[in-house]
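Reading through the structure tokens given below for one structure.
Note that one protein chain of the assembly has been removed; the remaining protein chains are unaltered in position.
Chain lettering (A and B) follows the sequence in which the chains are written, and residue indices restart at 1 in each chain.
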Amino acid sequence: MKTSQPHPLERLAGKVQPRNRQFWDHAFRWMCVAVASISILFLIVLLISILYQGVSSLNWNFLVHYPEPNPTNAGIGPALWGTIWVCIVCGVFALPIGVATAVFLEEFQPRSKWLRRCHSFIQLNITNLAGVPSVVYGILGLTLFVSMAGQFGTAKEPYMSFGVKYYDQFLSAGERALLVPIEDPSMPATVVVPGMKALNNDGDWVEVNVVKSRRDMPRDDAGREYALVEGRSSGRIQKPSWYFFRLPFGRSVLAGAFTLMLVILPIVIISSQEAIRGVPRSLREAGLGLAATKWQVVRNVTLPAAIPGIMTGSILAMSRAIGEAAPILILAGAIFITSSPSSLMDDFTVMPLQIFDWASRPQHGFHQVAAAGIILLLGILFIFNSVAVLIRQFAHTKSS
Amino acid sequence: MNELETTMVSKPTTFIPPGDERDSNEKTIVIEMDEFSAWYGDFQALHHLKLAVPEKRVTSFIGPSGCGKSTLLKWINRMNDIVPTAHAKGTLRLPDIDILARSTDVVALRRRIGMVFQKPNPFPKSIYDNVAFGPRIHYAGLSRNDLDDLVEWALKKSALWEEVKDRLNQSALGLSGGQQQRLCIARAIAIGPEILLMDEPCSALDPASTDKIEDLIYEIRKQYTIVIVTHNMQQAARCSDRTVFFFEGKIVEEGPTRSLFTNPKSKQTEDYVTGKFG
Partner (left out) sequence: MATLIESTPDVERKRNFRFRSLTATYVKELGVKSLLGACAALSVLTTLAIVVVLFTEASRFFQADDVYCDAAVVEDGVSHKCGSFVATSTRDSAGTQVACSTCGKLHTMPAEVTLVGFLTGSKWQPLIGRESEKKFGVWALITGTLLVSVIAMCLALPLGLITAIYLSEYANAHVRATIKPTLEVLAGIPTVVYGFFALTVITPTLKTFHDGFNTFNAMAGGIAVGILCLPIVSSLVEDALQAVPRSLREGAYGMGATKFEVSTKVVVPAALSGIISAFLLAVSRAVGETMIVALCVGSRPQMSLDPRDDMQTMTGWMVQMVLGDVSNYDVEYLSMYAVAALLFLMTLALTFAGNLVRRRFREEYQ
């Protein structure tokens, strides 16, 4: 009789172990809590250790001094200015280009099959670019921007330049700098010849007192002031104005900014795309239904609605640019910078690179200034991120 | 043209029956389709439609969900262009324009054919800017005064002026659902279309707001050719002159609203209008 047969599970009665299962459930939950707290622990230890090491070196001198060889006097001034220069230039290029790309990919999707393939190829391409290590971008920048693959001469003898004056400099016996303006930087170094004239410190033309040899040097100060030995060769210097430009870029602010632009472009594009995708479809339809063209819809409807998201993404991308060291390290190499950049073609260093330089030295004193630099860097990033969070919250309250 | 008799549809309570200005001779065809089929990818949404929509009348499309009535509406002003997989064949034309032709200027077309959507979708801008959006992008030489007049006219036309005239600069998102939908209608008529397409304009609204929109449709039909898609048969009966019944992508029956509701020729129509399915 079928009905009288016991349910097959009845034989297992008593073998079910609900208590055991409950135990594992609880155990797993507590493990989760423990593991999730580890990340908080990491952050706390990291912050405390850096504060502990660096806070004593953090003072006004540190902010304005150049990185002197003595750690107690060393400052981060040029690197701070370098970061500001590079990031502003980088943002000026990366943000519009990134947002434009995102708009193109999201709003101008073509109907023809072939063009749609192009579109998804660009999309795939951007996703993959986001995964390229930043050090590879550094190598790219080194070849493409710094030396331009050697196609345009070198930074010392550029193929093309403007906004810069070249001088050959002599140091007179009276320790005055004498300058001879040079038209063409590829000319060989000027040699002292009798009767030559040069510019003094005040920018006035003076007669150079050319002597045959060191023994003929006048003894009195007035005579020595502009005295040079015949046949002495000069050193080439350049005096750039703020609009100085040359090809190739050399290890300059512009090369660094362009390289960082390539690093953060995929981030700007992807976050802007997400922001644009978040704008309700119905708004676009409304715009199109009013016979607006695609661009009119984008400019008047989609972009204004997506701006908070785009700004949040852009700020996060900029904070990535501020903290990025590897590409700058590759293209700038080991350089010692004592002054802030004054034109786009100036040599530069950035804060993360300066921190790397200090941290890689064995002396403990340098580790302290490195930590101070990190505190400053993290402080700047903290401000950036707070702004991003504020924008996000503001947009959230406004839309709800 | 076939039998296009003008029918007086009386609305039970609030509506005054249409006056004599609805001359039965004035029945020009504005939207004409023949052998019109449309697809989404491989899925055929519409099959060989033949239909003529008369000028300055309200034509309603009814039918169960997924029967293709919204699809057809979106083809009339080429809204389906933003759906990459959508394509269509056959004839679909205004008196002077072939809507489906590749050479047709979509912007010029949409300027003549306005659209109101299922859910109210005002832009997150001020009420004024919402109405002024269309005129600003379409008209050159508008002075501030012209624009003010136009906004006021459109808002009055859509029976919203009295409610919003003191807060034109406040966000349109602060309006109620029904007000938002009327704002969308104002926005659509501000650019001066000939035809207004309405895709279930009341489906997201409460009964009171629905009532107002229906009054409004009744009011403005003297000037616009209106095509309205609706789920709601009372709505079709109340405010439309002609009704088209769709089923599975085909037109089952079309004709003057009253005769379609009171004396349907097809069994399917009868089942649908009497609520046996749908």
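The rule is short, and it goes like this: contacts are C-beta pairs under 8 Å (C-beta built on N, C-alpha and C of every residue); 3 or more make two chains touch, one makes a residue touch a chain.
In this text, all values refer to a predicted model and were calculated from it rather than measured experimentally.
Only one residue in the set B:48, B:87, B:112 or B:231 touches the chain that does not appear here, and it is B:112.
Touch with the chain omitted from the figure is made, among A:198, A:227 or A:330, by A:330. Of the listed residues A:55, A:92 or A:135, the one in contact with the hidden chain in the full complex is A:135.
Only one residue in the set A:172, A:319 or A:349 touches the chain that does not appear here, and it is A:319. For the options A:78, A:153 or A:266, the residue in contact with the chain missing from this view is A:266.
Considering the complete assembly, chain A touches the hidden chain via residues 21-22, 24-25, 28-29, 31-33, 35-36, 38-40, 42-43, 45-46, 49-50, 53, 96-98, 100-101, 103-105, 108, 121-122, 124-140, 142-144, 147, 149, 262, 265-266, 269, 293-296, 316, 319-320, 322-326, 329-331, 333-334, 352-353, 355-356, 359-360, 367, 370-371, 374, 377-378, 381, 385. Think of the hidden chain as still there; on chain B it touches residues 105, 107-108, 111-112, 135, 137-142, 146, 149-150, 153, 189, 191-194, 223-224.
We adopt the following convention: only the chains that are shown with their structure count from here on.
For this pair, chain A with chain B, the centres built from the Cα atoms lie 54 Å apart. Within the complex formed with chain A, the chain B residues making contact are 77, 79, 81-82, 84, 107-111, 114-117, 119, 121-125, 133-134, 137-138, 184, 187-188, 191.
Residues of chain A touching chain B in their complex: 109, 111, 116, 280, 282-293, 296, 300-301, 304-305, 399.
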